[in-house]
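Once you've had a glance at the structure underneath, I'll fire off some questions.
Just one protein chain is left out here, and the rest sit where they should.
Then we have chain A:
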């Protein structure tokens, strides 16, 4: 090992790369799956403006995309009265505070995520907000603090509203999307935009046209989050809404499953590449150890005549392989952690959410075991010649 530092480094590095990829991709997949499944909460159906159903689900359920548009609150209320619907929670968007979305909704919203108040109370009047756990923690906000929202869903300093929102409550951490939302009542959103529209009509708002073009025609919401009373609703309700109203109904489970399948292909591909690199790196460990055993066969045979047992020789060679394996494992873990950290830091500043999910212990163990077994197999194959060594033959032939 000392004699071939570069080759050893290469072995360690290739193995580390495959380990990093394996752990990285698994953690990424776990995180994504968790985000999708967990944030669904009790939402069976999302009703919003016509457009892409996936976009509607992403914006209203995961809160990462722009809404498809607005719908009239009146229309939404009519649908809510359907006996097949258990709860229907309206949400209205329009603003953000430092990139955290402000959601106008009703008290039932938190219940969708089993969110409970940690401190404070529910908003009673307009311009009062409850902060998700992450928002309060990251922005260091307390009850009684005030904040200025900015228009649109992306952080900016130019387009600030002049109304102050007052923090009246903070939610307990839920590990769900609500942690990074600012929740208020519908009135706050509507009021801010009335004001906004009247005063700043000349501002250019191409991106967010949909939020404020027709305030005079009645109160609007972005979407309606529906949970069914019975699965029967699944068969009739979406079809009826899509065909007979100017709104669309999207099934989040279905849409996210579709999205997951698309991304799943990518995950699978990268996983296979990682496995291939793993095999190649184990092969390189095997070759370097095997070569060493063959080249030093004479020395090893000599050591046997000195009284060294097979076991002692095997230990010498295995030690080298195990050191490579151990170093690679550590480096691999470090690489995957660092890689994901930077990846998610990037996503986090974009979407203001921490989506990184720790790999389940069991899966970590499984992958770790797989890697260890592969390394052990390559070491075992390399030391096989030691076991089969015929000292007499090796020593009676000249080098």
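One rule holds for everything that comes next: contacts are C-beta pairs under 8 Å (C-beta built on N, C-alpha and C of every residue); 3 or more make two chains touch, one makes a residue touch a chain; residues count from 1.
The definition used in the following text is that contacts and distances are computed from a predicted model.
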By UniProt, of "Sugar ABC transporter permease", "ATP-binding cassette domain-containing protein", "Spore germination protein KA" or "Tol-Pal system protein TolB", the chain left out is "ATP-binding cassette domain-containing protein"
Among A:84, A:143, A:308 or A:376, contact with the omitted chain is made only by A:308
Residues on chain A facing the left-out chain by the touch rule are 3, 298-299, 302-312, 391-392, 395-396, 398-399
